[in-house]
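Notes follow the structure.
The other protein chains are all here in position, but one chain of the complex has been omitted.
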Amino acid sequence: MTHPVTHPVTHPADTKGQLTGRSVPRREDPRLLTGRGRFVDDIALPGMLHAQFVRSTVAHGELASVDLTAVREVPGVVAAFTAADLDLTDITAELGRPRTEFVPTAMPVLARDRVRYVGEPVAIVVARDAYAAEDGLEAAKVRYTTLPPVTSEAEALAPGAPRVHEEAARNTLVDVSLFATEGIDEVFDAADCVVRVESRTGRQNALPLETRGAVAHWDDREEQLVLNTCTQVPHQVRTVASRCLRLDERAVRVVVPDMGGGFGQKCVVGREEIAAAAAALRLRRPVKWIEDRKDALSASFLAREQHYDVRAAFDADGHILGLDADVVCDMGAYSCYPFTAGIEPLMASAEMPGVYKVPAYRVRGRAVTTNKAPTAPYRGVSRPQYVMVMERLFERAARELGLDAVEIRRRNVITEFPYTGVNNITYDPGSYLESLDLCERLVKDEGWYEKRAAAAAEGRYLGIGYSCFSERTGYGSTAFAQRKMQVVPGFDISEVRMDTSGALTVTSGTMSHGQSHETTLAQIAADELGLELRKVKLHQGDTDRITYGYGTFASRSVTIGGSAVRLAAAKLGEKLCRIAAALWECDPGEVELTRGGVRRADGSVLTYEELADVAYLRAHLLPRDIEPGLSATATFDVFNDGTFSNATHAVVVELHQGTGQVEILRYVCVEDCGVAINPQVVEGQCRGGIAQGIAGALFEQVTYDAQGEPSATSFMDYKVPTAHEIPDVLIHHLETPCTFNETGAKGAGEGGTIGAPAAVLNAVNDALRPTGIELDHTPITPETVHRALNLESSNLEPSI
Amino acid sequence: MTSPMTSPMTSSDNLLLLTLNVNGEEHEVITEPRRTLVDVLRHDLRLTGTHVGCEHGICGACTVLVDDRPARACLMFAAQAEGARIRTVESLADPATGELGDLQRSFTEHHGLQCGFCTPGFLMLADGFLAERPEATKEEIREVVAANLCRCTGYQTIVEAIDSCATARRAACAKTCTTIEETACS
Partner (left out) sequence: MKPAPFGYHRARDVDGATRLLAELGDDAKVIAGGQSLVAMMNFRLARPGHLVDIAGLRELDGMHRDAAGALHIGALTTHHTVESDPEGVLGHEFAVLREAMRWIGHLPIRTRGTIGGSIAHADATAEWCLLALVLRAEFVARGPRGERRVAAGDFFLGYYTSVLDPDELLVEVVFPRPAPHAALTEFAERQGDFALVSAAVDLDVTDGSVRGGRVALGGVAASVVRVPEAEAVLARGGTFADCAQAASEAVEPPSDASGSAHYRKQLVRTLVLRACEEAMSR
């Protein structure tokens, strides 16, 4: 089923596509390039205090006592609060599933009687500056009765394991078997070829370069707590803050300044921002909290750590017959709000078949809780991992069956649309085969296959790897409701207002944190009304300016938010036409929008300024059935399974025998995100996404020792790749527009990150072919590659 | 050095009076010795264009020019900056018109920024580097860009923006030089 376009296309014929599809310069740039952006740490309010958190030094323990007496005596410290002092309601995220499938975890704003990870906030210290606040932390006396920590998925599931939450048996928060095709065991028994991939992905940090932070103050005149915070989901923060602080939701205003990235880490509600708000409320003074990098690396929301054990059955021609998957996600200490610990296993379970025609499917998805920092959705959410597993399965089957790695994909990708898969999802049209063919041709045309052969002849290790995948975007209320989420972040909303100067203010419930919405959403609105871009200004991230929105994640902003913007602009366009027709005393059908105004069949034009003049200043000229003012509000939701962007990536690597270093020689991406509102912005999303995917494949990981102490507390240990490690990317666009939204755009935010780990891993394994060793875990470290390349000389077991 | 001394500069409450030269202006600041240059720039002088990303010298979001050379403002105490010429991102645009400088324009043309948080650091890194090595190759530029972290762009467009700016400057310089030579010849 498709959701019909609900509104006639009203945008002016003579301005159609003036801006959409063009790489117009970004509206955001001038202020960001001159140091005039306003990030949360740039905010300074009179009398502002600075907060930091006393954090747990043990991974698992009872909180025996928290003594802040000495803290309060440290020079510069103004106040210090424990959980008991602040008495806040816990943050609890729910799924509408039976307790056998989902166990909720209450996350206290400050730890109350138990700590569950190193870095868990135990107390908040508020001081005259950040230096004194840190002095205060050192004076805190916290006693723990330590409990044995659970530091891995295997430990969590082991019989008799200590419980992270008493209510979660076997430390399992989510255990769902979404699909089990009847007769799947027989399919595997009868198959010509069965391959298996067991894969682990390292725990990562989404790592926005701007750490989390907030500035909160109480506004007596508005009787409102104003919480400036860098979040991707301002309204969800408002809802949670009002519940935790027991305020009417009206009495909380969340304002989001410029944001230095988020990538998912900021799309959940943080405990610290609520605690800072509580302190401001208590002290009636502005309180700022800026997470430092040490805390951001060790105690912020982490991501990505999953374990897959998956088999796939193929016939002799390489057609996939069945897929049997067991997915376990290590979600850390708590469910995040609003998504819950279900986000990763449910995403993987629902979407693992991906771009392939899989006839039989069985999956079990679990989320386990461990004594590690909790996780949040991170760019791609499970898809980088299951795409990696799927792409490994296909390459492994190709090897077993003697098929070319691209050819086996060609035989299995979905080519006819709409296609309803074994996972009950209907895929809208995409260019799966086309992207695969084009990507392969680009690699061949550059001579990489010959170069690989020549390298092999010289005893060098050069490999080519592909990944072919889709990215489901435009999740509407229906899709999230199917997952039984109790907060269903489906629709979004936009309000447009035109003033007497004919300038347009667009408000959106989405929340740009680097994605250029001030440019792209303005392009959409400007085109709809035939305005110059400079006449349109986007406002976002102020909960007082829009009733409710769901922010920015899951590549939803242009697909859903952009559609709402277009609908709102179209509504306003209709009203402008009606006013013009009334003034001309003609039929509304005789007028249409034109550049900067409304035109009559005879060619006469009323400009927007002229119409606004009537709408606001001389409303007596309006007929009774037209209300004064020029504003319109629209919502947009998706009532089907959403839309699918797709891409094929190809990577060429060389492995260096002496060091094990993986050098990326070439990166090619053929992507299709439907209509690209601003192609340069889309390419930026691709390149940035790919860089993060490479980071996960080769560099970044937070590990924990047996006591649950995190390894990565600085950028020396958490190895974010630089310009030296990240290659240039050749990008080609295909365009298969989304047919049921208002922009034709499919999401573009996550695809790069989704495709990169699979392509890199496949390329490394292609290069390793002479060794007979295959690597299925990420990150792939130089030491691992070195061992694989030098097994004979190192007397090591071939188990890597 | 405005107040060279061999005795402790600390008063009883351990505060320093510093004179800092930032973007050509002298500022007097009273501060604890432990305050880093980036904190004093941002919070005492309210020049918030310079950002804090890691406070251990790796991400480069705080990069400023100290006596024309790029340096990490998180790895300097403000007291160490007395007597030096500090330049921050706020100095790059034309002070009279606010018009963007050529390096800034090149960043926007090449989409060398997304969230913009790391951008001031990259701009000051590139500004200092190109001033010293106007003839830098793209590969040299890539090596220098590797000094800072960006989480949004994948770096390619940052390298391209800087390279394009350097190329344009060289072309402009060559043209000027030719004109001067021609004038001299005639």
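To keep things simple, chains are lettered A and B as they appear, and every chain counts its residues starting from 1.
Here is the rule we use: a contact is a pair of C-beta atoms (placed from the backbone, for glycine too) under 8 Å apart; a residue touches a chain by one contact, two chains touch by 3 or more.
No experiment lies behind these values; they were computed from the predicted model shown.
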Residue among A:R293, A:R472, A:H513 or A:K746 that touches the chain left out of view: A:R293
Given B:L20, B:L41, B:A79 or B:L100, the one touching the chain that is not displayed: B:A79
Candidate in contact with the missing chain, chosen from A:P46, A:G160, A:G402 or A:G658: A:G658
In subunit A, positions touching the absent partner: 130-131, 134-135, 138, 292-294, 658-661, 699, 703, 711, 714, 716-717, 719, 721-722, 724-725, 781-783, 786-787, 790, 794, 796
On subunit B, residues whose C-beta touches the chain left out of the figure: 1, 3-10, 14, 16, 32-34, 36, 39, 55-57, 60, 63, 66, 69-72, 74-77, 79-80, 83, 125, 129, 132, 143-144, 146-148
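Here, only the chains that are shown with their structure count from here on.
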Chain centre separation in whole Å, for subunit B relative to subunit A (CA means): 32
Footprint of subunit B on subunit A - complex, ascending: 23, 25-26, 28-30, 32-39, 41-42, 44, 129-131, 207-211, 258-261, 263, 290, 292-293, 513-516, 680-681, 683-684, 687-692, 714-716, 720, 722-726, 728-729, 752
Contacting residues of subunit B [partner subunit A, same complex]: 32, 34-35, 39, 42-43, 46-56, 58-59, 61, 88-90, 92-93, 98, 100, 104, 107-109, 111, 113-120, 123, 142-143, 145-159
